[in-house]
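Of the protein chains in this complex, all but one are displayed in their positions.
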Amino acid sequence: MSNTFGQLFRVTTFGESHGGGIGVVIDGCPPKIDISEVDIQRELDRRRPGQSKITTQRKEEDRCEILSGVFEGKTLGTPIAIVVRNKDVRSEDYSEIARKFRPSHADFTYEAKYGIRNWQGGGRASARETIGRVAAGAIAKKILLMFDPDFEIVAYVTQVHDIVAKIDRATVKMKDVEKNTVRCPDPSAAKQMVSLIQRVRDEGDSVGGVIGCVARGIAPGLGEPVFDKLEADLAKAMLSIPATKGFEIGSGFAATRMRGSKHNDPFEMRAGKIRTRTNNSGGVQGGISNGEDIYFRVAFKPPATIALQQKTVTNSKQESELAARGRHDPCVLPRAVPIVEAMAALVLCDHALRQRAIAIAER
Amino acid sequence: MSNTFGQLFRVTTFGESHGGGIGVVIDGCPPKIDISEVDIQRELDRRRPGQSKITTQRKEEDRCEILSGVFEGKTLGTPIAIVVRNKDVRSEDYSEIARKFRPSHADFTYEAKYGIRNWQGGGRASARETIGRVAAGAIAKKILLMFDPDFEIVAYVTQVHDIVAKIDRATVKMKDVEKNTVRCPDPSAAKQMVSLIQRVRDEGDSVGGVIGCVARGIAPGLGEPVFDKLEADLAKAMLSIPATKGFEIGSGFAATRMRGSKHNDPFEMRAGKIRTRTNNSGGVQGGISNGEDIYFRVAFKPPATIALQQKTVTNSKQESELAARGRHDPCVLPRAVPIVEAMAALVLCDHALRQRAIAIAER
Amino acid sequence: MSNTFGQLFRVTTFGESHGGGIGVVIDGCPPKIDISEVDIQRELDRRRPGQSKITTQRKEEDRCEILSGVFEGKTLGTPIAIVVRNKDVRSEDYSEIARKFRPSHADFTYEAKYGIRNWQGGGRASARETIGRVAAGAIAKKILLMFDPDFEIVAYVTQVHDIVAKIDRATVKMKDVEKNTVRCPDPSAAKQMVSLIQRVRDEGDSVGGVIGCVARGIAPGLGEPVFDKLEADLAKAMLSIPATKGFEIGSGFAATRMRGSKHNDPFEMRAGKIRTRTNNSGGVQGGISNGEDIYFRVAFKPPATIALQQKTVTNSKQESELAARGRHDPCVLPRAVPIVEAMAALVLCDHALRQRAIAIAER
Partner (left out) sequence: MSNTFGQLFRVTTFGESHGGGIGVVIDGCPPKIDISEVDIQRELDRRRPGQSKITTQRKEEDRCEILSGVFEGKTLGTPIAIVVRNKDVRSEDYSEIARKFRPSHADFTYEAKYGIRNWQGGGRASARETIGRVAAGAIAKKILLMFDPDFEIVAYVTQVHDIVAKIDRATVKMKDVEKNTVRCPDPSAAKQMVSLIQRVRDEGDSVGGVIGCVARGIAPGLGEPVFDKLEADLAKAMLSIPATKGFEIGSGFAATRMRGSKHNDPFEMRAGKIRTRTNNSGGVQGGISNGEDIYFRVAFKPPATIALQQKTVTNSKQESELAARGRHDPCVLPRAVPIVEAMAALVLCDHALRQRAIAIAER
């Protein structure tokens, strides 16, 4: 199911960077959810190119159109198809890469897999594919909010290259994240990040970093005990985002240097509820949510497309050199924040629906 | 599909730690693969408890029986069912945890999800569940070897708590890994790891660490470009293993501090083939294998079950204390090595079959 | 998913006729359902060979063992594995068919598909495979009964060869069906059917017929509007039973000779509920249940295995002759009745769980 994600809330994306358009079909959405193009556009605008000086200057309005599944402002329970047309297409920028494989990009592997590729703008490997994910995530968030009014999900840039922000995971809010173009809620670090990204771009280079994410208001009991552990599905969701190289939940890699007596989260009673005193588990135990905040971190590499000259080979096996000319992000993290949120929302919404199907006891 | 893994090579595990038995059904296995109980038992013996002084002392022979799908030493193309009976069961060890939730274990979350649980030995959350994965992995390895005689997969312990081994990822072999009980191919580090684990166990505590894994002999073209990226499916596979907290492929989290010009893997011609000079990508670009070694690292937390006294609450919401009495691993890494290999083999085998289905051009 | 059936209530069967055993893994079963081996055995006994003079004389007790997923008499929400060992195995009966393809059996097609087959007793194509379905169906029935106390499902033999029974579909009960060995609730027709089957068996031949089935107490709203229409999933379920050749729901093929004005089921109010006056729809409209009785008919061909001499070819492409010697059913219908019920229950239970996942409005 290479282009479909989810078991009950199923999201299928389609579209190449430089074809007729990009889109998504969402199947399995419950009926009678209030949804409009405005709700979706709000999230798409956080992802779209050209939104600030530190992102690619490609001009795409990314206006979404809902083709089906919504009637008089409410979901019908039928598939929701959403399409965004490609507009600012400059295929001439890509003529050279029709022949030369861009280092660390997907050109060579697509050719190896399919024996053919749309070399205009990266085709399906373009980050434009994530438009469909963000659109679907907007709907997933609405559903999760309906299940629990305390639900919220906040992703933020916590590190760019060697600049590490100070962020209180327990209290960070989306409005703090949206205060600056780099989407880092630590204003001082944010300022440094913006300068670094601009400098790196001017040098024709790129940088990576880390996005943190926290989901609050998730009831205990979501997730499956074996293969579809909540953290396993989150890990897959995050590693399916272009340019990601790592994922850790709760204590993550730091847990490897802790002792069990220190790492374990003792249970205690708080306000009449069973809670944990610490949260090294990251809100998930044995693959299932325990009602605490779910938090995780995602590593992004520096973008592969850079203006500097690089060694490569051509599709006729000649060694060559290549310097990218298109319009590209020197750092994907600011625009990746809504994508991380969207993918997390898809996982959580899917598991929430799955849990409802078997929740006999509650009825 | 909570207990099934894979799209074409589909593995369904079943069984509780203290019920009739543990097992697996493998559906979608190609016909005419040579397989016997000996092949499977060899891998199970690397995973079984009581194999050395640094693992749990529970005595389980874990003898597997193939119930179906194999005829005269060859697979039939029909489902392969494999069962391992539970033998050394001491339910009395678990009487206290029928009432008290073990901190950072799955007791509370199972109760929240299902409203019922088999409290004997952790039930389905027990690491015994992984028997089925290791058995299936043994078959997956055979298939991958048939597709490419150079195929091999080597997992190894590369860190226990603060002891970090020196291992040459490019050359490490399984026989080096199997030379000591901790499964670390650096003999000096291995020695320190063994002492540390023994000391920690004597103190009633536990430790975590990192397992590295490398797969060689994987053809370019495996993996899917969007949601089922090879690294996404590997991430899910690894985070579905009990006690894991993180995953990174190739350069991983270190990539976040590199520049693109340094991180990119330049293409070059080598022995008539398109190869990359470096391998920060970890053998995967755009979700698809590029023919280089695939390598990744998995973070394991210290096991939750420890002999030290811990704070907790009961299922009637009373605060209480608990000290584990069962037989448990002070460090899961030595026994997790074959599990990591098995899960990686399941992902690679599944994608290899998927690629065959669409590989029109080759015919 | 060749050996798995269902989306949420997922049933995976395994096992050859003459291997270690036959079984099933049921994944996605809700927790806290009362279930025991007695419940399952009751249904298996209706399916097992040797139960009467008109079935095969193979002696199989078909004792089931629940290996996992049930604890203290209740389901855990984890996979339920059930195994039945093969006992009365006489492989010598099958030596000839190792070489000669039985006409209209699966020998040739298995060889074409897999290049290998377990020729002992039909391997996976044996009707013994349906043991797993019947076991799973017993659990599905329990769940459906929990959702609606009026739920019941009754299958019955309505035609054997040219003997057509008179049965009132609206009132027929399982106890009427179980009154005779042919499972036809019309006593007079049943008597004729038994004599016919015995005569045909004595002549070394076989006969087919029709099984009818009605499900009552199904709430409106089950089924999906497009591909997974309730009737589509029922059709697949029935055509997946060995020896079936046709399926019709409601008015079925007779509808092709009716006019719309006559065929349409007018709505009316009855006891405060929206009901239909007639039920040509068979309880399903637009793929979704409407609350009326769901009924359908399934065509079974005469069994392929007969004692009469038949023309065939060998696996070395020599023309030859073959007369079956094993123990076989001259008419599969009496033993197929519980299989039809089980498959219908699997479809209905799966759709009932699916509907719960999206039934937002009810909460």
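The chains carry the letters A, B and C, assigned in the order they are written, with residues numbered from 1 in each.
What we mean here is this: a contact is a pair of C-beta atoms (placed from the backbone, for glycine too) under 8 Å apart; a residue touches a chain by one contact, two chains touch by 3 or more.
If you're wondering where the values come from, they're calculated on a predicted model, not measured in any experiment.
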Kindly state which of the options C:Arg47, C:Arg124 or C:Arg183 is in contact with the chain not pictured. C:Arg124
Which positions on chain B touch the chain that was left off? 8, 28-33, 77-78, 146, 225, 353-354, 356-361
Contact residues on chain C toward the hidden chain run 1-5, 7, 13, 101, 103-106, 108-110, 112-113, 115, 124-125, 129, 159, 161-162, 200, 204-210, 220-229, 231-240, 242, 244-253, 255-261, 263-269, 272, 274, 276-277, 280-282, 284-291, 299-306, 308, 310-313, 317, 319, 354-355, 361
Logged for chain A, residues touching the omitted partner chain are 1-4, 10, 12-16, 19-23, 25, 27-28, 31-32, 65-69, 71, 74, 76-81, 83, 113-118, 123-124
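The rule we apply is simple: only the chains that are shown with their structure count from here on.
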Over half of the interface residue numbers used by both chain B and chain C, so same, or under half, so different? same
Which residues of chain A are in contact with two or more other chains? 225, 354, 361
